[in-house]
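One chain of protein is taken out of this complex; the other chains stay put.
== subunit A ==
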Amino acid sequence: MKHLLTTDGLAEDAATAILDTADELKRTLLGREVKKLPTLRGRTVITMFYENSTRTRVSFEIAGKWMSADVVNVSAGGSSVGKGESLRDTALTLAAAGADCVIVRHPASGAAHRLAGWLSEGGTSVVNAGDGTHEHPTQALLDAATLRERLGALKDRRIAIVGDVLHSRVARSNVHLLATLGAEVVLVAPPTLLPVGVGSWPVTVSHDLDAELPALDAVMMLRVQAERMHGGFFPSAREYSIAYGLNEARLGLLPEGAVVLHPGPMLRGMEIGSAVADAPQSAITEQVRNGVHVRMAVLYHLLAGDGGERG
């Protein structure tokens, strides 16, 4: 594997290999005081974030550091990006400066693919850390790792993704990956928050959350961004919350053992009740914890495969 840009077309064995490596890394590090493996010593990983992000950037940074890579963080505000340099020039500069891997978040869909194209000759790997409303593949992988931990194999498991599918890169990456892993995916959202063309996705679509809950193994809540609330996609936050929010009453409709996920940041009281977020069914903090291991595994598969030192 050279880049991780999308989960669309990511083969089942490749995805499973990453997830297995993540599990292994998690076991290896469990209970260790010093969480540092020498695997990527001497490798340079640059995170390039054109959008604000705390959890994803920090997660990648920790993943790189626990693997002993040199991690450099570039943010759009504090570099020549702010001076109007093109994405291409910035990327070529970072590659020339010696990056083995560029982890990019960008507001434009497809930006990570463009970057990979420009860097294809230099041998620099690209990881998509979220491009516009397109994909966020490591989020889907960490969600899958978390679900596997709670549920075991995902084949024939029924998983709902609830909320703003239209603008969600998390939803797109999850739809592809979960389908690849054999799960049944249900998208639950008002029609205004589903993309035209969703009919060709390997999913079923519902507008009735209550009807879906009793048959689910997991429910993945999506954040509703403030600009959507004012963008006329639905009448009001209150009406949205009433129809699509996961409150305590709805939690009771889930079968025993079902899992609640949220990619964060959460709007407590909006798409997810505060008590629900903290309930035993919730795996939200595990998602964050697994995020580090999954990103370590991704870096391992991208960078350590060809002669890199193995830990």
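By our rule, a contact is a pair of C-beta atoms (placed from the backbone, for glycine too) under 8 Å apart; a residue touches a chain by one contact, two chains touch by 3 or more; residues count from 1.
Throughout what follows, contacts and distances are computed from a predicted model.
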Practice item. From the list "histidine kinase", "Urea transport system permease protein", "Dihydroorotase" or "Xanthine dehydrogenase YagR molybdenum-binding subunit", give the UniProt name belonging to the chain omitted from this structure. Key: "Dihydroorotase"
Practice item. Consider the whole complex, including the chain that is not shown, and state which of A:59, A:133, A:146 or A:180 touches that chain. Key: A:133
Study note, to complete from the structure: Where A:26, A:169, A:223 or A:293 are the choices, the one touching the absent chain is A:169
Point to revise | Contacting the left-out chain in the complete assembly, out of A:113, A:268 or A:289 | key: A:113
**Study point:** Missing-partner contacts on subunit A, residue numbers
**Key:** 8, 86-88, 106-111, 113-114, 117, 131-135, 169, 172, 195-201
